[in-house]
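The complex appears here without one of its protein chains, the remainder shown in place.
For chain A:
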Amino acid sequence: MFPDWIVDVLFWVAVLFLIGVYVSWRATRLDRLHVRVETARAALDAALVRRAAVSLELAASHLLDPATSLVLATAAHEARTADADNREFAESDLSRALRAVVDQPDFAATLEAKGDGQDVLEELGAAAAKVAYARRFYNDAVSAARIARRKLLIRVLPLAGRAPLPGFFEIDDDPPRL
């Protein structure tokens, strides 16, 4: 009943529509991965800032001897003020400083015996654990995004827009054993 060319046109319109749906779905997925990387990065930055803040708080609390306070305060300050190139080294150094401080014999018991030492330890433990969690989640998101960016469709069509290829964040984040 329809001329042949209308059937042909309808067919190709349908094909184009389906391709469009598929490409849009892939673009949505990629966009969601980029959002996940950004959210995870914000969470990681927040966790690192928090850990440095708790370390400074502990250093300034008069719960520690002055030498320990100095070690901790220096490492926390370095981590806070490091530029992008040195950030990973400075944060690793803070992890090591925290472990060295906490590994002193009877550290936890000594602090718990003093007034609000228990609360500070609790906060320190939470802050250090969250750095490790946040970094794992960030790197996980980065690797998913990088794999997606390598796919042929994403490279041929500019689906990634101008979003930069995210980089991993590699530090020593072993938490102190509290």
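Keep this in mind: a contact is a pair of C-beta atoms (placed from the backbone, for glycine too) under 8 Å apart; a residue touches a chain by one contact, two chains touch by 3 or more; residues count from 1.
By our rule, contacts and distances are computed from a predicted model.
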Q) One chain isn't displayed here; going by UniProt, is it "Alpha-D-ribose 1-methylphosphonate 5-phosphate C-P lyase", "Glycosyltransferase family 4 protein", "Phosphoribosylformylglycinamidine synthase subunit PurL" or "Metal ABC transporter ATP-binding protein"? A) "Glycosyltransferase family 4 protein"
Q. Which one touches the absent chain: A:42, A:60, A:113 or A:153?
A. A:42
Q: Among A:32, A:62 or A:96, single out the residue that touches the unshown chain.
A: A:32
Q | Absent chain, residues of chain A that touch it | A | 25, 28-29, 32-33, 36, 39-40, 42-43, 46-47, 126, 129-130, 132-134, 136-137, 139-141, 143-144, 147-148
